[in-house]
Structure formats: C-alpha cells, structure tokens
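A single protein chain has been omitted; all remaining protein chains appear in their positions.
Chain nomenclature is as follows: A, B and C, assigned in order of appearance, with residue numbering initiated at 1 for each chain independently.
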Amino acid sequence: MAKLVPTNETILVAGGGISGMTAALEAAECGKHVLLIEKSPSLGGRVSQFHRYFPKLCHPTCGMEINTRRLKANKRVHILTMTEVTAVTGTAGNYTVNLLTRPRYVNENCTACGACAKAVSSEIPNAFDYNLGKIKAAYLPFVMAYPQRYVIDPSIVGTAEGEAANAACAHDAIDLDMKPESFTVNVGAIIWATGWQPFDAAKIQPYGYDRFTNVITSVEFERMMDPSGPTGGKLLRPSDGKEARNIAFIQCAGSRDRNYLKHCSRICCMATLKQSTYIAERYGDDPDAKVSIYYIDIRAIDRFEDFYQKVQADPRVTFIKSKVANITEDESSGDPVLHGVDTEGYHRYDNRHDLCILAIGMQPSVRAEEIATGMHGDANGFIETNDENGAIFAAGCAGNPLDVNRSVQNATAAALRAIQVVNRIAAAEA
Amino acid sequence: MSDRRMAVGNYRNDFLKEVEANVEDGEWVKMCMQCGVCAGSCPLGPYWEHPPQEIFMMIRAGLRDDVLSSESMWMCTSCYNCIVRCPRELPITHIMHGLANYAHRLGLAPKMNPTRRFAKLFWNNIAAGGRANELKLSLGLYFMDGFATGIKKSLQMLPIGLGMLKTRRLNPFGLLAGGNCKDRKGIQAMLKKAKELEDKRKGFA
Amino acid sequence: MAGEMKLGAYICKGCGLGERLDCAELAKVAQKEGKAQVVREHDFLCHADGLAMIGNDITAGVNQIAIAACSRRAKAEAFTFDGVCVTRANLREGVIWVHPDTDDARETTQEAAADYVRMACAEAKAMRAPAGNPNRGGSKRILVVGGGISGLTAAREVAAAGYEVLLVEKSDELGGIARHLYRRVPAKEPFTEPQETGLAELVNSVCSNPHITTLINSTIAQTSGAPGRFTVEIASTGGNNRSETVGAIIQASGFTPYNANALTEFSYGRTLDVIDQLGLEKLVAAADGAPITRPSDGKPVKRVVFVQCAGQRSADDGRLPYCSGYCCNTSIKQAMYFKDADPAIDTTIIYSDLRTPGNGEDFYRSAQRKDITFTKGKVSTVTPTAAALKVDFKDLILDQDADIEADLVVLATGQVPNSGIDIETSDEAQAAAADKSILNLTYRQGKDLPQLRYGFTDSHFICFPYETRRTGIYACGPVRRPMDMAQAMDDATGAALKAIQAVENAAAGRAAHPRAGDLSFPQYRREGCTQCKRCTVECPFGAIDEDEKRYPVFNESRCRRCGTCMGACPVRVISFENYSVDTVGAQIKAVDIPDEFSEKPRVLILACENDAYPALDMAGMNNQHYSAFARIIPVRCLGSVNTIWITDALNSGYDAVALMGCKHGIDYQCHFVKGSELATYRASKVDDTLKQMNLEPERVQLFEVAITDALRTPKLIDGLVAKVIEIGMSPLKF
Partner (left out) sequence: MTKQYSFYPGCSSETKASAVNYMTSVNAMCKTLGIALNEIPDWNCCGASIGYAEGGELPRHAMNARNIALSEKHNPGQDIVATCAACWLGAKETQRCLQHSRRLLDDTKTALSEAGLGKDYKGEVPIRHMVEVLIEDIGYEALAKPVVKPLTDIKIAGYVGCQTNRPFGVAGESFENPKYLDKLVETVGGEPAKKYDQKVTCCGGALAFSEPEKSQAQIRKIVESAYDHGAEMIVTPCPVCQMNVEIYQDQINARYGTKFHMPVTYYSQLMTVAYGGTAKQAGLDGNIIRAEKLEKIAAKPAK
C-alpha cells in the first residue's frame, strides 16, 4: 500500500468486504491503480464475521489472509478506512467523488501492541459481534483486522480514559485531536461494493425478534459459533446462558415476502444447512440435539444439492415445509414456541425449541438511487447492470443477493468493466 | 381428524377458472405459493378440515365438490391474521368468505353449518331495516332448530340476556321496533339492485 | 553469484520487546553467531526513523536484512525493501506474547528469541533476491474456446479492454445453445416477461470487432507452452489447419443437454410429445408465432405439463446428482410462451422445490399471475394414451396420488458440461476418449483441465472461483458449473479479466494467484537430477513437463511457486532463489540445541504460512501461551517440505518435529490443492527412517490446522512437548 494521487485512470472501489477487496486486487494485479475505501475501521466486511463457508465448511479467515497478503504486497492499491463516499458526480472516465474520513484517533505509528486497550476500562457494544458482546473503547475490531491498527472510540475522546490510552501508547500513535476530513478525488471508474445488510428482524413481528430473547438472527448465530465470538463458540442461548440443543431455523425470514423483501435472498437456505452442521458437530451423538428447518422451498442450487442431501441424511435434522405462522414465548422457560402447519399433508404443530434462528434476508447496504442521481437499481435497491449507469459498476451483493463465490466472480467481472473504462482513457491520452 | 387422504384425483383447471370468475377475490387463488402461513395463523385453525392454503391447492386440482361442500371456510372468524401474514398478499379472509358465499348460493354448503345459518339470519336481519336488531338476531339464532331447542338455548343464555337487560344493553321491546333506518325502502331497493348485478356477474341470474 | 552479500540485523525494542528481552544480548547473537556485518537496535523500528536507518544501510551496501521484531504478517508494508532479501525473527507474536512474563520463564524466553535471531540471520544469508522468471512469453492475445454465449461474451469483454482475441468455435455458426432459444429469462426490472436473447447483437458485436479473429468449424488440435507463450494448433473441418500463439486461454466449451433417452419412465423417445426444454425452444421457434402444435400429430397444444428435476437431483445411475439451477426459471419462461399466446392453454409446472433465486421470485409471481399452475409434487410416470399423455404424480401438498392429462410434456433435464477428458481416469480410458478433448494439452498431466465434480471444471475455492489448476487457462460458463445465461455472461467477464491478468503476469515474469507478484521461480540442478519424475507427477498445477530425455521442464509461467516440486525431490536439486532446501535447512541448523541433560527439548514446527502460521500469530495476539521449546519455521506450503528437513532436524538433536498444515481430502483447504495431502503421504514414509535412527515414531507428527485454530495450536505444541518429556529426550544430541 502506498500513497496515491488519483487520476481518471484510477479505479475507486467503494467497500472493503470480500467483493471490494477482490475487485481492487484483481484490477491492481492487472496493473491498475486502485483507491479502496471502507466505511468501517478494517477490511473484510460480512465475510470476516462468518465462522465457516458453505459448502466446504472452511473458514473465511483463510481466504481473507491470502487477500490481505495480496494487499500488503501490492503497491497499486491505496486503502482508506473509516471513509465513506458522500457524493458522486461526473461521467464515465471522469468522476468527482467526495469522501469523508471519520477520525480513528490512531495514526499509522500504531503497532497493534495493545497497550491502549489495557489502559482503558470502559467498554462499548461490539459491532463486529452484532453487539452481542462488548469490547474495550480502545480496540482492534477483531484479531485478524487489517489494517492492523487500533481504534479509539469517540465516546472516550475528551475523557480521562482517552488521556489514559494516549499516555499508555509508547509509539506516539494516538492523536485525540483528529477531526473528520472531507476531500475530493478524481477517478475514471467506480466499483460499488458496499455489500448487504441483514433485513431488520424486528420488522418481522410474528416472530417477535424484538420481544423474545431466544429468537435470534442467522448472522448473530454465526458469531456465536465462532470460537472467538461472544459466547466463545458455545451454543448458549441469550436468555439464560443454557446450552441450546433443540434448535429451529426459520427460512425466508424477511425474504420472498411482499410484507418485507419481495426477492429471494438466495443464500439463506445454504446458510441454514451449513449452520445445521454446527449443531451436529457440537453435539455429536447427543440424542437431545435436534434441528428443525422450517422452509417453503429449499434452494440448494447446482452442486450445493450434495450438501442438502448430506444434511437430509442426518437423522437429527428435520425439514418441515412450512412458513411458520408466529412464535410465542413460554414465559417460564423462555422457550420460543413455533406455531404453524406442515403443508406436506397438513400437520399442525406447536413446537417448543430452545432457540430459534431466523434465516434473515439480504438487502443492499446502500440502495442504487442513493449512490448518484440517475443510477438504476431494481425494486429492491440492488444496482442493475445498465449502460446508463456509466462507469459505476456493482460488485457482489450491492448488485444482487449472492453467495461469496458468486460475489467474487461478479467482483472480478466488475474489475474488468472498470479496467475497460480506464484503458480507454489511457489509450485516448497516449 | 379422520383419514383425510383423498381419492386419486384427475387434475383439471376448470374449477380454478370457475373460482376466478365467480368468487370474491378468486383471481388471487393462483398466487398462493403453498407456504402455509395462513393455515398456521387461523385462530380456529385446528377445526379446519382443509386450511386455506390446502383449499387453494384443491381448487387448482379441480376438487370442486370437496371444496364447496367443506365446512372449512365456515370456520373463518374474519380475524385477518392470514391476510396480514401472507407473503403473497392474498386477501385470504375475503376469498374464504367468497367461497363460502359461492357454496351457499349454489346450495352446496353444508346445510346444518351453524355459521352459515347465523350468517343468513344476520343478513336478513340487517337487510330488513338497514340496521341490526340484536334481540331478534339472538332469538332467531336460538330458535333456528325449532321451538323446543330454542327454549333450551334461550334458557342457557338467560343469565347473559338478563345481564344485558339489566345493564340496558338489550332492548326488551326490540321485537317490535328498532333496527330501522329512515330510508328503509331505498336501502332495500339498493340491496335488490346490488344482488341483481352480482347475480348477473356471477352467473346466477 | 554477483556482488558481495552484506547482512544487516535489526533488533526492535518496541512493543515491550525491550522490557521483556535482553536486546543487547540478541544484538551480540546476531553479530557473533548470525555473522551480521551491521547490527542495530532501535526503540521503534517500524517508525519512519527506524525505516530510514535501514534504508541508509541499504544505500551503504546492506543487501540481506534480518528484522528481529514482530511477525512477518505485521508491518509487512513497512519492512518491504525492493531488491534485497528480508527475513523476520518473530520476537513479538512468536516469543514474548506466547511465553509468560515471569522470572521462571525469562531464560527460556530469551533463548527462544536468540534462536529466532540466529534463524533469521541464517535464512537471510541463504537467500538471494529474485528477479523474475526470464523464460517469459510476450503474447497478450487471448484464445477463447467456444462461441456460445459465454465465449462470445468473453471475447467481447477481452477486446473491450484493448486486448486481441482469437475465438474458436467448432460448429459452423456462433451462438451455441442460445441459437435455439426463442427468448431468455428476464434480467431486468420488472422481471416479469421473457426477453429477447440478444444473441444477434452479441454475435454482431464480436464479428464486427477488429480486435477479434473468429474461426468457425475449428477445434483445438493441440495446446502447448505456458501463459504468455501458448502454441495452439487449430484444426479446421476444411483442412485449413494453423498454428497460433496466444498468452492465455478461456475455455467456454459450454454444455450438452442431458440425454433424456435414459428417462424411460417419462416415455421420452417413445412418443414425440414428450420433449426436453431445448426441444420446446425449437418447437416454439419453428411455430414462429403460430400456435404451438404437437410433434406427433400437429394438433395445437391445449394442455402442457412441465416436469421439473427430470433425471436430476438423483443418486440413481445415469442421472444427474446435481440441480442445474436454471430449469425452474426456464420452465416458467416456456409456460409463458403458451400463456402469452393463448391464455386458455393449461400450463402446469410440477416441482418439488421451486428454485427461483433473487428476482426470479418476480418471474415466479408473474407466472402465477398468468394462470400458470404450480403443483408441488413428484412425477412418477408419463404414459401415452390414445388421445393424450397421462402424467402420474404424487401431490405433496394434498398428499394424494394424482394424474393430469397433457397434450405435451416438457422435461426439465439439466446441463451436462462439455469438459473433455477426465484426466483422473485410467490412461486407457483417456486414450479411448481422446477425440473428446477440448484443449488437447500436451501437458504431462493430461489433455484437459482437471475436473472438480460431476465433470465440472469449477474451482474448489469459494474465495477464488477462477482458480483452475492450469495457470493461464480459465473456464467459464456451464462447463464450470450449471448456470443460466445471465450468470454465464457475468462469469465470462470475470474469466476475461483473469486471462488478461495472466498475460500481464506472464509478461512480467511473476507468479499468479495465490502468490501473486512473487518473482521467485523454481530452478533445478540438471546434473544432480535422477529423472525420477516425482516433480512432474506431483505438481498440483501440472506445470512441469518432461523433455525427451525425461528431465523436468518447468514452464515457469504455469508454476504457482508453492514448492511442492522442491518437497518432492529426493535429491534436492530444485530450489527458488529465496526459498530452498538451504534457506530452511540453515534455519534448522541455526537453532542452539542444549544437551540431553538440560531438560530443554527442542521441537521444530514447520508451519504452513497460509493458515497454521497466522493461527499461531493469533495465539500470540490472544496471549495464548505455549512451550518455549518450540521453534517455528513458516513454509510456503506443507507440500514444499522436503523430508530431509525432518531427518536433518532429528539427526541434529531436535526431540520432535511437527508439520502444521491445511485440511486435505475432498473438502481440502490447501491453497495449493495437493500440498498438505502430499506432505501427509511423505511424512508417513519418514517412519522407516525413524526406525533406522532408533527413534520413536511419535517424534514426527502432522497436524491438520485451520487458520482459526488460535486456541488449538498452542495445545498441539504443548502436547507434543509433553510427549517428548514422556518418551525422553532425543539421544542424538551432540
């Protein structure tokens, strides 16, 4: 990573999740200059919050390590974290982009030695763990975070805690006077890789996510299953910290539903099948371990069918073709009770579980029309492939609800689309 | 629930078309994606022989008699739970009303179904004078099955009736008056016209 | 070796190193034992001051640098100096953060640090700065094999980036399967109606592009060479053969519709009125707007039934085990052909899981709105009767056996990839299928791309979907994975980038993914080579061929620099300038081995740098302690581990050796595909050697480790040390 003066032969990549990293790296490894910006303090996005991938059950951190190593070795990618796009104007080959960098209060001197965190006692909700746990107000967002640099939370700036952190730093890396910085860059093409956010589960009122402690989302569950996550990888339910053994998954939580998201989010079936294996793995032959998957259609497309069949073969996993009507809570135990009808032959159920996981739908973090005037998106806000979008190209889930593999594929394609633009500029200027 | 497995069905699309043409909001039936949320949401669900989503499938399968003679739709309490939860925004409550109405009009609805009989009573009660006469309605309900049963039911309901009377929430003279709009005639003519138009639309004329 | 080598060793005292370690002592070690000509301590080495200090030394002639500070994974950008060799002694994550800050531990902690300084110096001295592969080709032209939607898109996209394209299509017309499609599934809002395929425009854009040369009626008779310098023999049905040079290859050989003749239960082949989806497209195209008629008797179709998953998602022999993904949307589209023409035609789709991801849900809704009937069921048979076809099925919702009559039945049968020869099969089987080859590679390891599963040439990596095992050759479209047109076009665009990247890398003499930019490359000492062929057989990327005398030919641009060949070589003649049997061997030798009675065993850990080494770093960051008797050396991949390191280590008095690498097997996580698997195999052979040395077999262990194993790796190390204490110190300490 090096200093970079952006020109109209530079590609701006907005978003440093796996799609943005991929687009940036693939373009840079073709010899292009890239400015990669990320809103949060470190790269990696949602993928870094996953415990495992389907269908291989390998760890996303592994690919992230390769990608960060590629970044460290590549001088053509310039990274700005805690930075957001505030405005985009211009046309293909010549965009003016306004950026805003929030203060990190830590400069590049930081060696990630951790002395500041030791000096600070106040804690903030841990956003990396979807606020399920807490983290010190001077923190490295997660152990694999890149750039490997701490962050001072604004809540302790101007307090004794902030000063203590500053005093503890032996490397002159803390600067509590940092201010938000606005600036403008000129670029030739833009790859929009701001990814997705989980649908707001509280809006699915019949499932009572906002009322019942033991109804959680799939993304939260994923953090719980991570050994470095809020429960140390243990399947402890939030209400009483008891080990949950009888687990329900509700598919299409928010998706395929005109009341919420009308599209199918594509990944949730596979995510649930994957997560069902966590439970099987945790409990081995424990006869009390049970997984119930409530679904409308299981969408295990292409070779993923193998994975579906494998899970189907597990006697601990039951598939119930039913959109759960609603959840109530057994007040004495805190158990969620799922009500509905298994439509394959009409069987009514009132099933009590230890924990219920909502396979939550995907929606774009930034809607197409919010990026720049005239941007074309679909009805759900995902960016369309459309010539009228000029040289602003979607990569990954900003354009479609995609799994990781397809996101990376799409990001690679986006990198080429951007390269085509800057190559035309270069050819014209040569 | 008895063995609900139906005989081998020979699927035709005719009934779906009939429903689309003649049943209130019947054109929505095809939009069901068989998720079953309606079936699970119904407060009287356990009493439905065929829950709404299954009825939709039966319509698609051409099981006309099974659907129209079913008691199921008559279990609808009009609570609208199914409507607000349906991911396809099907107006299920209305479709159930529509199917019940259609079956009733065709004379295929179960004759002794109490809700069917009460509903008829109710409508006739309000259609007569434009407003509901609660006393007539209750007595009509109790005497539906003849005088003796009526007396028995009335006695069962006597404490409630007395309570209502005592709190002045029931008009003891309601048999004679009450429940009438001023423009009774206009209302009756209006309803006659509406029925006529509907009959024509739905092939009853 | 040109120029004088001068080693500078730099000891950082920041991040608590100065407090925990006797850095002056470490400086002495670097000077005396590490033989560093320049040794400097610094309070904050990664700070601009420290870096400037090193820079000045480089200007003054230092060209080998040992940094004794944090892990090589930290501050990597700061400690990168062009043109010189840099090694890292991991004193922070690898020493002070994993050993307790107690008086008891001080001595062993200091000893560990001193060893790492010795190792870093020794490694640096054994390294040479690489300058890139000299045997590079300069062709930047891209060959696209296949002129269907994927190939046409790839060609168009490559050309749009300013590169030349050679497009080869075996039939007499461009367009592939898409030529037969009447319409395609919508790719735009509102996702409700079938849309034009757009094929004519695509073909036109390719044919009119001056950067694209198109050869029809042509196949690839032979492909040899490497990225940047592939030589491709192209055979034409007209006999007009030619030889072309290209820099990279995109294989877009597409799919063949599943042969439905096997589906006897559906009467395919028994009656003309049971057809597959492609058959219907042809029927509709032939009708050209007129009512669609039955093939058998020409009567108009009034009732049509679509059978989903026909011959798919089945474990039965001769059926497709996978879901082809596109067929639900296709049946919806085809049912619309009928409904849009005449709403009175009955269309029924019988499915078990309707799979319309993303905005396909809108298409599904649109179909329902058009009165297309969806029935969740399983079709058992289709039987021709006098007047019609009888479709028997189990209605899964009504839980009853049912039947429906149809004039026409359409089977959704799925895609079979055109992937050529399966190079994992026997030589005889390959020879028998020789005419099926797509690429006819002259590679030692076979004529076509390795297949992942079910004949698809997909990447095994979720994060890296384009990583085929043949550098510079990228598959795209349905040959890679069953897919629809929209996905194929996206996929082709991505493959186009990878091909362009491959030619750029090849021209610069640097490695492709995952060691992108690596300038080192394998070299071998021909005079020492015994022509044993292990390297050519074991290279996971098929990079190494054999010359006529059966010596290895490395084809550096095909190489991914994993070092598997180096690990394979029994006579240790293969090396990289900055990574060799010597660079690791020197580190192993540099460690100070206390005598047998010291009660200080030494355990060598050879850790994969991709996953195990980061996991150990994470252990450090989480303050997970492990034995101070372990000495850890990162390796490029366990595949690069030469067993000589293990035996040398044991011979020189180490008490145990552990290899830590990635999971292997069907869901392997090795970034170099076969490295950890080969290491496992090789390590199993060490047992014999151990017996000869009179050592217990427990002294050599191989651990499968994931990158997330920050808590587990310390336990593995401690367990091994405990095992050593249990079985006793090595008798081989001198």
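Everything below uses one rule, namely that a contact is a pair of C-beta atoms (placed from the backbone, for glycine too) under 8 Å apart; a residue touches a chain by one contact, two chains touch by 3 or more.
This is a predicted model, so every value here is computed, not measured.
Participant: What are the shown chains in contact with the chain that isn't displayed?
Facilitator: Across the whole assembly, the hidden chain touches A, B.
Participant: What is the set of chain A residues that contact the non-displayed chain in the whole complex?
Facilitator: Within chain A, the residues that touch the unshown chain are 205-206, 208, 210-211, 326, 328-329, 331.
Participant: Over the whole complex, note the residues of chain B touching the chain we left out.
Facilitator: So the residues of chain B touching the missing chain come out as 24, 43-44, 47, 75, 77-81, 83-85, 93, 97-98, 100-101, 104-105, 109, 114-120, 122-124, 126-127, 130-132, 134, 138, 141, 156, 159-160, 163-164, 166-171, 174, 178-179, 181-183, 186-187, 189-195, 197-198, 201.
In this section, only the chains that are shown with their structure count from here on.
Participant: Of all the chains shown, whose C-alpha centre falls nearest the centre of every protein C-alpha atom combined?
Facilitator: Of all chains shown, the one whose C-alpha centroid lies nearest the global centroid is A.
Participant: Just curious, how far off is chain C from chain A if you go by their C-alpha centres, in Å?
Facilitator: The mean C-alpha positions of chain A and chain C differ by 23 Å.
Participant: By the touch rule stated above, which residues of chain C touch at least two different other chains?
Facilitator: If we look for residues of chain C contacting two or more partner chains, we find 354, 376, 397, 399.
Participant: Identify all positions of chain A at which a residue touches two or more other chains, and write them in rising order.
Facilitator: Only 256, 321, 343, 346 qualify.
Participant: What does chain C use to touch chain B in their complex?
Facilitator: Touching chain B: residues 346, 348, 354, 364-365, 368-369, 371, 373-376, 395, 397-405 of chain C.
Participant: Spell out the part of chain B that touches chain A in their complex, as residue ranges.
Facilitator: Touch list, chain B to chain A: 4, 33-41, 45-46, 50-51, 53-54, 81, 84-85, 87-89.
Participant: Enumerate the contact residues on chain B facing chain C in the complex.
Facilitator: Counting only chain B, the residues touching chain C are 4-13, 16, 30-31, 33-34, 53-54, 57-58, 60-61, 63, 88.
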